[in-house]
Every structure is written in C-alpha cells, then in structure tokens.
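Removed: one protein chain of the complex. Kept in place: all other protein chains.
Note that the chains take the letters A, B and C in the order they are written out, and that residue 1 is the start of every chain.
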Amino acid sequence: MSLLDLDPKVVATARRLAAKAAEPVVDIAKAHTTVAVERATLRLAGITGADTTHRAGDIPWVNRVVDTVREHCGLEHGAVLPVFDALARNDIGTLTELAEATAAGQIQYTVPTGAAARRAAKAGRVAIARGLRQVDRNRAQRDKLITKIGDPPQRPWIYLIVATGDIDEDVVQAASAARAGADIIAVIRSTGQSLLDYVPEGATHHGFAGTYATQENFRIMRAAMDEVSKEVGRYIRVTNYASGLCMPEIAVLGGLERLDMMLNDCMYGILFRDINPIRTFVDQRFSRAMHARAGIIINTGEDNYLTTADAVEAAHTVTVSQLLNEHFAHEAGLPNELLGLGHAFEINPDLPESFRMELAHALLARELFPEAPLKWMPPTKHMTGDVFRGHLLDGFFNLAGVLTGQSILLVGMMTEAVVTPWLSDRDLAVANVRYVLNAAGNLSEDFVPARDGYIVKRAHQVLGEAVDLLDRIVDDGLLNAIGDGTFGLMKRPQDKGKGTDGVVSKADGYVNPAIEMLETGATK
Amino acid sequence: MSLLDLDPKVVATARRLAAKAAEPVVDIAKAHTTVAVERATLRLAGITGADTTHRAGDIPWVNRVVDTVREHCGLEHGAVLPVFDALARNDIGTLTELAEATAAGQIQYTVPTGAAARRAAKAGRVAIARGLRQVDRNRAQRDKLITKIGDPPQRPWIYLIVATGDIDEDVVQAASAARAGADIIAVIRSTGQSLLDYVPEGATHHGFAGTYATQENFRIMRAAMDEVSKEVGRYIRVTNYASGLCMPEIAVLGGLERLDMMLNDCMYGILFRDINPIRTFVDQRFSRAMHARAGIIINTGEDNYLTTADAVEAAHTVTVSQLLNEHFAHEAGLPNELLGLGHAFEINPDLPESFRMELAHALLARELFPEAPLKWMPPTKHMTGDVFRGHLLDGFFNLAGVLTGQSILLVGMMTEAVVTPWLSDRDLAVANVRYVLNAAGNLSEDFVPARDGYIVKRAHQVLGEAVDLLDRIVDDGLLNAIGDGTFGLMKRPQDKGKGTDGVVSKADGYVNPAIEMLETGATK
Amino acid sequence: MTKRHVRPYGDATGDGMVQVSFTLPVPHGPRADGAAQQLANKMGIDPAMVVHSHAIGDGFTFFVVYGSVNHIVDLDEVKVVEREYPLLSPAEVNSYVKKSLRRKLIVVGGCIGTDAHTVGIDAILNIKGFAGEKGLEYYRELRVVNLGAQVTVPEIVKRARTEKADAVLVSQVVTQRDAHILNTQEMSAAFREAMGERRPLMIAGGPRFDPLMAPELGVDRVFGRGTTPGEVASYLVHAIKEKV
Partner (left out) sequence: MTKRHVRPYGDATGDGMVQVSFTLPVPHGPRADGAAQQLANKMGIDPAMVVHSHAIGDGFTFFVVYGSVNHIVDLDEVKVVEREYPLLSPAEVNSYVKKSLRRKLIVVGGCIGTDAHTVGIDAILNIKGFAGEKGLEYYRELRVVNLGAQVTVPEIVKRARTEKADAVLVSQVVTQRDAHILNTQEMSAAFREAMGERRPLMIAGGPRFDPLMAPELGVDRVFGRGTTPGEVASYLVHAIKEKV
C-alpha cells in the first residue's frame, strides 16, 4: 500500500537518470581490472595461505603472485593467463606451490599466446569453477538451513555489531547477542584494514576497534553461529565488510565461507577511505557479481553521508546514492532481494518535527525500493555522552523502523558517543528493540501520513531534490560530482586516492574466466 | 475529529447509567454534613490560626471551635448558627477571638432559633461572602495574569511534581522545574496528611516523601511561581491535593490562595486511604462546589486503580470512574473545562501490543470527554530499578500523550521505582518530554487507527465493558460496588473507614450559607 | 564456576568498566568537569572519562562518567542472607503445619505507619499472589489476617494478641527520612515490650530493605524486592521448626 503516493513518472525518471549517470562509470569499470580483482580471481581458483617468512609480515601468497605477474608482464591481460601458463610450463601442481616458487624467484611470468593461452585459460576456468561451485554449495546450504531452522519470526531483523578485536571474544559476544535476540551478527573490522592492500591470514586477536576480516575468522564465526542457530531456532546471519582495497577478495572469501551479508557500497571507499574512485568502481563491480552468485545481501553505506553532511540538507543525496547503488547492483547481477540499501536516523533531534522528518525519509526509501531488504541505521552523530537521552533516541529510531517497514534494523547503542559497545549496552539495546517491536510493532497499521501533510510533502520534496541532483550529475559526470563533494561533503578527485596504482586498463586479450562465469552463471 | 467512531447511543447510555448510579449517593451527600464541611465553612468565614498551646500540637482554631460546637449542641444544624450566635451573644469581634475564648472554656454553644437564628445566619452569610469574594478576586486575578503572561504554548501542559518535604526546598526545585519547562507544579503532600482530621498551620519543613499542605505553604508556592511566571513568560499553575479527611477545607484554602488545580477524586480517599465512603462523598460535593467557584481544575485519580488492579483487565473501571467523577463534578457545578479526569499508562510493557492498547484507552478517554482537560499519568507500577528501560518507557508514555491529544501530562521519572525524584531526574524527564513534543508533537496528524483495527476494537470493547459494569452498579448500588472491590480491587464497606464519626445527618433547620452561595453564585 | 576475585566487565574480562551519573552543586564548565573527575577518581575510577555534562539551572551540573574502577570484588567476602531452608510447595507447608501445630498457623499482616503501599504485602498474603505463586491465604493451614494500610503500631500489637498470631508480617515501602527503618524498629520494640518471649515471629518486607538488616530492625527476618509468597511460607515452616 502506498502511503506517499509517489508519482510513478517521477520515480521512473529518477531511475532513468541514475542509469544514465552510472553508464560511463560502468564502462570504465568494464574496461579496467585491478590487482584486487586479479587476486580475487586467483583466490577463487584456490590459492590460499601467506608468506610467513617475508620481513614485512604475513603477505598472502596471492599478493606475491599477482605483484610478480604485474612486474614481469603486466596485468593488462589478467593474471589467469600468465599464472596458469606458468603452472603448466613449470609443471607445478597447485597455485600455492607456484606462489612459493614465485617467492623464491624461480618463476618467470609471461602472457601466453595461441594454444598456450587457450590451455591456460581453460585450466584457469576449471580451477575457478571449482571455487564457484563451493560458493554455489554454500548458497544451497544456506537455503537448506533456513528451511530447516527458520528465519527470524519478525521484521525488521535485528542486526547487532561485535567489535572486540579478538575473534574468540567476538564469538562469545555474538553468541550471547544471538541468544538475546539478534538475528544478524556483524563483526566490525579493525580500523585501517580497509586500507590494507591484502587480506590478513588466520585467526586474529589484536584488532583496533574491530577484528580483522580474514577467511579463518569468517569460518570461525560462521561455524559458531551455525551452532547457535540450532540452539535459538532461527538461522543467525553473519555479516562482514567487503568495501576497501580488497573488496573483490573479501567478497570471494565471504562466498567461500557462507557469509550472509556484506557491507558493499559503490562509493563508501571513495568517500570515507579516500580510495581511488576508478579502483573502487572496478572492484565493486566484481565483488557484487560475487555476492550475486553467493546470494549475499549487500549493505550499502548511505548512512555514512549523514555523519559528515547534514541529514536534512543532504537527505536527497541519500536517495541519489541509493538509486546509484541499485543500478550498479542490478548491473552486476544482484536482484532486488539482495539490495540492503542503507539509510539512517541522523537528523538533529533538537529540530522541530525531526521525528516526522525521519519518518518521511524512511518511508520514501521504503516506497522507492519496495522489494529491497532496506537497512535502517541508528542515530550516531547526535548521540552524546548523555546515555539516557541516547537510549530514548534509540527507542524512537526503533519505532521509526517499525512504522515504516524497514527490513534490517541495526541496533543503536546508548554509548554510541562513548565507547565501542559493552556487553550491557548490547543487552539494553536489544531490550529496547524488543520493547518497541512487541509493544508497537503493528502500529504501522495506524500510521497513515496525512494527505498533503508534513510527511508526504517532505518525502516528495526529497525525491524532487534527488531528481534535480541526478540531472546535474548526468550533465557533469558522476566522477566529477564525487570530486566536487556531492556526497557526504567529501571531495574525491578521480585521479587521486589510495590504491590508484592498482588500477590497470584491460588489454584486448584480457582473460578472466571468473567474470565470464559470474556473468553467465556457468558452473564449469 | 472522531477516530474511534464511538456510537453516540452507547455513550449516552453510559452517561445515563452513571447519573443513575450516582443519584442515591448525591442524595446522601445532600442529606449529610461533616466536621470538615463545617470547618471549611468557617474558614471561608475568616477563621485562621491554630492553638499553639495545646498539648497535642498545633490544633487549628477551627477544629477547636467545631469540635466544641459538636460537643455542646451537635452539628446537625451546621456550625454557622451556633458560632455566629455565640459571637453575637458574647459580643466578640472575630472568629479567632471566639476560638481563643472557646479554648479557654468561656463559650457555650447552642443552636439559636427565631430571630437569633436569622441574625446568626445573616452574620454568617456576610462573613462567608467576604471569603467567597476573595476567592472570586483570585479567580479574576488568575484570568488577568494568564491574559497578560500567557498560557503554555503547547498541549499537553507539562506537570511536574516536587516532594522534598520542605517548602523552601520545594520552591527552589519548583522554580528550576518551571525554568526547565514545567507548566504546572504539584507539591506532593507528606504521606499520612490525608488522614489528619485537621489542616496543619504555617510554613513546614519536615514532611515525609512530601510537604504538608497548609495555607501558608500554598501562599509561599503561589507567590514564588507568580515571580517565575513573569520570568518564563507563561503562567505557571500550582497544584495541591484536596482529597483526604480535610477535602473541603483544603479546597477553601486553595481558593483563597489562588491554587490552579487540585487533586480531587470522588473515590480516591475511600479506596486508597480507607476513608469512610459517606464522609468522602459529602466532603467531595462541598469541595467541588468550591473548586467550581474558584475556577480550579480538578484532577481525578483513576490512575491509582491501575496500580492495584491490572491495567488491561480493569481498563473499563477507569472509564466507569471517569463517568462517575464527571457526573459528581457536574452535579457540584464544575463545567467540563475544569474536569481534569485522570488516566494512566500502566499496562505491563511486556504484553504484546501494550503500546497500542495504551493508545486505545487514552483515545477512548479523549473521545468520551472531548472538552475535559484530561490528565495523563505516567507508568509507575511497571517501572523498575532499570532506569534506562524506565526512561524509554516514559518516552513512549509521552508519545502516547501527544498522539491521543492529552491535555495535562504528568511527567514520568526514570527513578519511579527507586526514590522520590532527584533534581537530575526531573531535568532528564523534562528533556524527554521536550524531545517527544518537539520531534513528534504533530504526529497525531498521521495517526489514524485502522478502521476495525486493533485500537478501535479495543476501545469499543472497553466502553462496552464499562456500560455493563455501570449497569451492574445501578442494580447493586454504588456504595455496595465500592464495598465489593469494584475499583482498584479495594473493598470498602460504607460503614467502615476513617472519619466515619465526622459524618452528621443534617437536621431540618440546617443552615450553611456557603453551600447556598456556592449553588447560586451569590456574592453577598 | 566463577572465580573468587572479579571486576566489572564492560567489553573484556577485567576491564573494570562502570557507568556513573550524578549532579554537583557547581556551575557548568571546565571546573565542574574537573570536580566530577575528582569525585570519580575518589570512587576508584581511573582513568575516568567525563563523557557528558550539562547545566541544571545556574548552580548545578549533571554528569555522566565512564571509566575503569580499580576495586576488586572478593566473592568470598560477599555477605548474603543465604536461604538456609528448603523451598516447599504449598502442600508440603500445609502438611508440616498440620502435623506439628495441629492447628492453623496464624499470620497477621499490614503496612504500618503512614505507609499506604499495600500491593507488596497483598502480593504475599492475598490468594492472587505474586509471580505466578499463590499468596498465603491460599494455604489451607494458614489463617491470614490482613490489616491493610496505615496500621498503627499499637493496633497491630493488639490485633496480634487477640488473634494469637504466630507471625506478624509488616511491609514498609516509603523510605524517605528512613521511615521504613524507624517504623519497623518501633514495632519490634513494642512487641518485645508488650509480649516479651511470647511475642510472635516478626517479619518485615519491602523493596528497599536489605535482608541483612534483620538485627538492626529487631525482627526475625527481612525480605526484599521480588520476594515470592512461597519463600515466605517456607520460612514460616522453617521458623516454627526451630521453635518447636
């Protein structure tokens, strides 16, 4: 049922403009590869482990290989051809052995041509298909578990964060959160990981304000939550972060370890981590294709804009970004059911009508993306050390979530402005959510924004501003708009930022069976 | 605008039944007087002060006089005749001098007859008229101040309690509460005062969990709030408690000292202070007539029922009591605008749909009594030492208040289950109210209970149960119903309870010019 | 199995983290924050973060402080009134009373002083009960006389005498100016004075009582917040066993 009575023509225009604005960027994304995409491809093909002898610390084998390939023959043709050619030429059994030999300086990479190239491509495809079939099996396994154990009984699903820095403590806290009512557990990453151009290895215990995202940590958490799922009688979803310099690789690891959701935004890395825009768009495209394959729900990061820009003035930038995220996601193969588009309750609570304005924004998102599992993010910017006030604000955030039919509710903590959440913060926060869901969960039945009333007008206004902005972006180019600080007030020129030198123009003969198989859905 | 679509016929039936149930009780009330009514009458006539030499502590002169009258000649004819007769006979100038002489054993009271009676009645009337004109002047003065300084800009008005036990500390806390946003200041009485059969004298500093209600304390608080009113630019209303053994007297004092609201319930004293039912109904009738004259808004006490009975099961008893309170109030001359009928947010918050049920109850009251300044009371019973949860609950209480258009909002405190409110509790509580009013105050525009939805059904159900109960009460008699524990599960037989022996059947020649002048509105 | 020595747990074992809030009669500003910091340090919180402060009027400031408290809780030193008797079912209570007393056990209860909070004592005495447990009236072998609210001490002594009460149960909810303590002491003294050794068992209850306070109050047992009727009934059996 539509409460806002949005004009379908305006909505269609918005989508058309978003597609148009995205088009040149999609072209760029298709025309380039990155070190991370190539590493992700090799990870799918089965490379694992790290060079523990290296003086710079544990460097994953896949980094050693891709860096060496690049050094020897460039990445313009992708890593698959030189790597599988080298495997064949040197008669080495596994990619990991190849990596060891590479580190020992025994391998010389070249781009094969002719039959050698065809052989290498084929061998690569066989290996990658093995990885993809593992991802497919995980997806089937998830479906099976959900059928057997069940989904949460209510919407929105309750999303809780753990962030101890130590995977073992994380497991304890995640289990207790799930028992207390969480449906989704997200492990926050250590600050700074998103700027590492490699994925750390193994189980880790010393993150800063978060725990490193590693394949082993993913495995540990998923296994633990599989146990807890049985205990609590609902499938507990596990989330981690794809965004950052290793977006494609982490997406692969998430698929291999049956994560259920991943933070993946088309612009977050650019805006909030100063990662090069081109790098991000290329990486993002590959990672989303991976998520599509793995049935992983993406969580986009529009909430972040409202921490640096004003939530009222910049409301329409959230809508624009959601439309862009939607387009990029569709383009990469993600269906609506996997689009956890983000938005947030970040209006200054001292503003008159702030709550109604939140409702207007939240409802706009709901009605623009009726099939998407929207992710509703709690107040952070206007949280203060006054934890009593904060707890109240979180309650109203929860209420806005149920009134506007949000799908995934990231639970707000009264200590948001103080510390990373304590055990008791999480417990009180879940009790808050539970009260609101239980006492007022069905109040949406009685929530009917007045025709032409404040809420409806505000929603229409924001949509109108979004269309105007999209119009300007189509004219200026999305990359220029990002460069000008359109989103979150962050100015990010397309030729600057971290990871720029990891971007490579594809040559005509570029080969990447992974991309092909992701596009076609092939399993062999 | 009606949201519940109540059937006007059912509503009319409810009112008719309430009137019928009240009728016999009104007859009883008219047929009796009480020591308190007589004392109130003499207070209007100008008696003040206390016998400080008495060994039992400060006994007000008015008690000495009425007790002696009763001893000497009974109260069946009222106190006015014997007292003004004695004044004339003994050639004494003032009532206070008469009291002193009474205490010294120098006065013999008798019921005058013939010309002496007419003279006494006349003198009494002149004196009482003087008191009533003081009340009238106060009322005019209140109107003038409101015109000049202004009413609160918003509805509901914010009602805050102070309860230090010391009138001087109360003044400090009241001023700070008003500055922080309170529109109404209520001074809680010392526990137990309602069972004192006299009104203490003077400024007091040692109450238990509240401050004694005295004429001087009333004066001090009103004067202080007059100052603060100017400062904050809105007329700060002052409230105190009439209910108890001295209901009529305190009503007089409230009128004389320009209080603006008074707690006055037709059954509170019976149920929660075990005061004799007849005593209460007699006292209540006189006190309400006084409030009507003084333009004082009464606050009824239906909220209390839900602290001893279950708020869901007993919801209809609240409605029944409101209808009875309305009838008794009308009968005593109070117009709708002065009927601060009470109700409360006391449903167990762990119940599914508890918030929507609260909305249903609150809306029912709103639509049944569209002109009454309803008083909306916060959660108390289900508050616990978990102050975070409590603060959240108070926020939802505030929201229910604005969604259903309540008129007077008694501010809930997160420490409800812990201590009488601290300075900081009040401050955080007002901030809570302010957030809700400011952020969601107009959300009622968008609150439209679904036709035949949960809220509407629940409201109709409660109204139906109320009509059924009124029907039974009409059959059994209200006094029997009270005896059976119908209200708040408290069983109070009509011949038991405190203050029973203060009830006196009026003789045929009973004279009370006050009652007459209150009924006719006469000023002379 | 818990260890003997523990510290508060915020986010990790042993971090000692606590949250504190209070108001100081000091105008808002850096000096006030410093004063809050000093108080927190005196409470053993170090480092202490004054994460919030705001003015209440001109002369007061409200603070929220977070930090690590350096005290260690020694669980072996924790004083609690351990329930030294078993929890019995109503049937067990009834059968014991019947066997040992051969008559009904008589309980007189009420709120003394000016306290009018009867919900607590009613929760213990009335059939309806509390937390799913029936109240003492439900027990066939108990005779319950509930005097209700605002009973004076002389009244309850008199009634206990005429009813030949085995136990007197009083409730005290209002604590301002220590009313609950003073009232209970007054009552226990009155019973001792009036009846000496033959006084009934004296039990006090209320949400702000600490069970450790029995000696101070001069009563036999004290029950705090969340007490259930079954606990009280079981205690009664235990106490008459001791007497018999």
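One rule holds in what follows: a contact is a pair of C-beta atoms (placed from the backbone, for glycine too) under 8 Å apart; a residue touches a chain by one contact, two chains touch by 3 or more.
Please read all numbers here as calculations on a predicted model, not as lab measurements.
K.L.:
Using the document's definition of touch, tell me which of A:225, A:423, A:439 or A:459 contacts the absent chain.
P.N.:
Checking each option in A:225, A:423, A:439 or A:459, the one touching the absent chain turns out to be A:423.
K.L.:
Residue by residue, what part of chain B touches the chain that was omitted?
P.N.:
164, 169, 384-388, 415, 417-424
K.L.:
What chain A residues would touch the chain not displayed?
P.N.:
Considering the whole complex, chain A reaches the absent chain at 165, 176, 179-180, 191-192, 195, 208-209, 272-274, 307-308, 381, 385, 417, 419-420, 422-424, 427-428.
K.L.:
In the full complex, which bits of chain C touch the chain not displayed? Write them out.
P.N.:
The missing chain touches chain C at positions 2, 6, 8-10, 13, 17-27, 30-31, 33-35, 37-39, 42-45, 49, 51, 59-60, 69, 71, 73-75, 77-82, 208, 210-211, 225.
The working rule: only the chains that are shown with their structure count from here on.
K.L.:
Of all chains present, which has the mean Cα position farthest from that of chain C?
P.N.:
A
K.L.:
Centroid of chain A to centroid of chain B, CA atoms only: how many Å?
P.N.:
Averaging C-alpha atoms per chain gives centres 61 Å apart.
K.L.:
Taking the mean of the CA coordinates per chain, how far is chain A from chain C in Å?
P.N.:
Taking the mean C-alpha position of each chain, the two centres sit 52 Å apart.
K.L.:
Quick check: what residues of chain C touch more than one other chain, meaning two or more?
P.N.:
Expected reply: 21.
K.L.:
Hunt down the residues of chain B that sit against at least two other chains at once, touch-wise.
P.N.:
Chain B, residues with two or more chain partners: 428.
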